[in-house]
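On to chain A.
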Amino acid sequence: MLRTSCRVVCYTSMSSVIQVRGLTKKFGQQFTAVNDLSFSVHKGDVYGFLGQNGAGKSTTIRMLLSLIEPTAGEIEIFGLPLAANRSAIMQKVGAVIEKPAMYEYLTAYQNLKIFSALSGVSKSKTQLLQELDVVGLATRAQDNVGTFSQGMKQRLAIAMAMVNDPELILLDEPTNGLDPQGIADIRNLILHLSREQGKTVLVSSHLLSEIEQVATRLIIIDKGCKLVEGDSKELFDTSKTVVAIQTLDNKQATELLLQSSWAAQLLVNRSTDKEIFMQLDEKHLPSLHKNLVEMGIGVLSVKPMHSLEDYFLQITSTQKYV
Partner candidate 1 sequence: MYSLVQVELYKIFKRPRTYIAFGAVAALIGIIQFGLKLDGKSYLDFMLNDLSSSLEIDGKILNGYLVCYVMLQLLLVHVPLLIALIAADMISGEANMGTLRLLLIKPYSRTTLLLAKFIAATIYTLLLLVWLAILALFGSMLLFGTDDMFLLKTSYVVLLKESDVFWRYIGAFGFAALAMTTVASLGFFLSVFAENSIGPIVATMSVIVFFTILSTLNIPIFNLIKPYLFTTHMIGWKEFFDIKVNASNEAIIGSIQNPEKIIKAALVLFLHTIGFFVATVLVFRKKDILS
Partner candidate 2 sequence: MKKCSLFVLFVFSASLAFAQDAAQLIKKVKAKLELVDNYEATGIMKTDIAFIKAPIGKIKIYFKKPNLFKIKKEGGISLLPKGGLSVNLSSLIASSNYSTIDAGLQDFGSKKLRVIKLLPNEESSDVVISTLYINEKESLIEKAVTTTKENGTYTMIMNYGAYSNYGLPDQVVFEFNTKNYKLPKGITLEFEDNSKPLSAEQVLKNKKGRVEINYKNYIVNKGIPAAIFN
């Protein structure tokens, strides 16, 4: 049985809206979708939930929404255990889970009206139309949802998630199937919810470039296990840039670096035969390059990992499995 070795980077929490400890979900005996996952989401965060397809993001979100029962672990939302306080918690939660779902034989207005009633919220027709206006659907309020495009359905799904004015919003792959304008709209909406309305947003996606632009904190999971969690600014601190180096002989290069003054910056656990990883201040890159050449190392490339995508691909592809 494979056991992942998880390197955890944790930061101290402020007031946690979501607190997850040791969360595990097994389907049958063979498949573990989420494995001993712990993380916390702070009030006001735009929390990026990242991972490749099949990493366990949706399973985790469904457990947070009590759609799936965890095999082990604890979940607290708003400081309350989820299992015992589900109804009270769900009054303050809104969610869009994977593909937008609604009653296609009803109009946009009727869908919103239904979910408003189900949330226990009494809203007038004017209020509901205003909410449709916020997501740009006011002119299509009386049209059957079956005639909507994917982007319009996504916007309606968000309006439905917001109808009870929740404090916590969970968005699972909200930009799936959207065009660039749609993606930009979602991004702006997330920022608006967080910055203007003070809401806490957990957004999962595999479009890392989009998360990078909105997330204040993030977690990266792979095969159900946490790889890294923390403040996105600190993760991308240029004084701690991760650099990927390719040489003609990585093994020899690694040995030489270990004997040099660069040893402390060498990320031994992450380095492989194909790439060497080091963490250092970006301003030292020219010196590093010069020293590598002076040491007789044939350098093919020295690449700083600036973007989240680089970072993500690096840490998910370089995990060693014992």
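The rule we apply is simple: contacts are C-beta pairs under 8 Å (C-beta built on N, C-alpha and C of every residue); 3 or more make two chains touch, one makes a residue touch a chain; residues count from 1.
How were these picked? Simply put, all candidates are chains of the complex that A comes from, given by their letters.
These figures come from a predicted structure and were not determined experimentally.
> Of 1 or 2, which one touches chain A within the complex?
My answer, from the options 1 or 2, is 1.
> Report the residues of chain A in contact with candidate 1 in the complex, numbered from low to high.
27, 62, 65-69, 86-91, 93, 95, 97-106, 110, 114-115, 117-120, 160
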